[in-house]
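Would you mind keeping the following structure in view while I ask a few things?
For this view, one protein chain was removed and the others were kept in their places.
And then subunit A:
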Amino acid sequence: MGILGLSKLIADVAPSAVKENEMKNYFGRKVAVDASMSLYQFLVAVRQEGNMLMTADGETTSHLMGFFYRTIRMVDNGIKPVYVFDGKPPVMKGGELAKRAERREVAQKALEKAEEAGNVEDIDKFSRRLVKVTKQHSEEAKTLLKLMGIPYVEAPCEAEAQCAALAKAGKVYGVATEDMDALTFGTPVLLRHMTFSEARKMPIKEFHLTKVLSEMDLTQEEFIDMCILLGCDYCDSIKGVGPKRAIELIRNHKSICKVLANIDKKKFPAPDDWPYEEARRLFKEPEVQDPSQIELKWTEPDEEGLVTYMCGEKGFSEDRIRNGAKKLAKARNTSTQGRLDSFFKVLPTPGSEANKRKVPEKAQANKKAKRGGGSYKRGK
């Protein structure tokens, strides 16, 4: 589940790296979406009276509903999404996965208890915690995306890593995910809240890695080490080292190696057999498909196919699916609005320096001009 407390740390230490923007301002941008996270998100969030949406036979359809409408929302806003699905989890994640399994068991027990007690609120709470994304869910989502004409990529390993690789290669503008470890994988632009529902009116939060690094005064390597100290999915972190101490330690000592050599081991015992080097390697050289081999193509949606699949097999309303398909088709055929940034160059750091340097020249030139003209304002 990403890096512990990273978004808060960024907001505190590097506030200018975070920008809020409305969804409609992302028109024309290609965005890689972490599909596995979205699947999970939809299964948890798309519900009616606390239950997942289901067909008559009791098959879950929450995820399809989510993929269909949230994708349309993006396309409607001129965004071109490409979904990236998880492959096999890295071996290192075993520990984290085991922990998650443990938590599931706890939730399962709590759910049984709540059911016995008849506490509706708790039943709802714990049943959400028990949501599990299965192979079938992702297969169904892929079928749906194919019919919608939206491309997807199957990552050999972690989806975030593949998304980051796509963004780094310039194939997409940014990565839409809620997991902050996309930044640790080197995503230049991370977009949060992209797949949220319209009703929540959440602005999109944009994190820029270069600004994060420059404001935190860290290199990418140091940033990765800091994230490991904060707590990632691949290994434990040092007890007693929170976000504040983590960034301080890395700033002073530059790497976990040196941190370990300098830290008071009694106060902050590092975990025994700590595979932080392995974790670092996973972040730096994750197993991904070469982005240059990936071709992204957005195609015409297959309206009839969508109707057969979504209405025939999954019991969605035909009107809505047809409407959605029309929206997809319409968005494909409109010309894209250009952006001024692609025509005019942004002047480097407009804030203080550039202005200070530029203005005196201008002022001088104008003073000369002024001497010839009126000197009425010298009076005061």
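As a convention for this text, contacts are C-beta pairs under 8 Å (C-beta built on N, C-alpha and C of every residue); 3 or more make two chains touch, one makes a residue touch a chain; residues count from 1.
Note that in this section contacts and distances are computed from a predicted model.
Asks: Mind telling me which option in "Ubiquitin-like protease family profile domain-containing protein", "DNA sliding clamp PCNA", "Mannose-1-phosphate guanyltransferase alpha-A" or "GPI transamidase component PIG-T" is what UniProt lists for the chain we can't see?
Replies: Its record in UniProt gives the absent chain the protein name "DNA sliding clamp PCNA".
Asks: With respect to the chain omitted from the figure, which of A:21, A:210 or A:308 is a touching residue?
Replies: Residue touching the absent chain, from the options given: A:21.
Asks: Counting contacts across the full complex, list the positions on subunit A that touch the omitted chain.
Replies: Its contact residues with the unshown chain are 16, 21-22, 24-25, 27, 80, 297-298, 335-347, 350-351, 354-356, 359-360, 362-363, 366-367, 369-370, 373-374, 376-377, 380.
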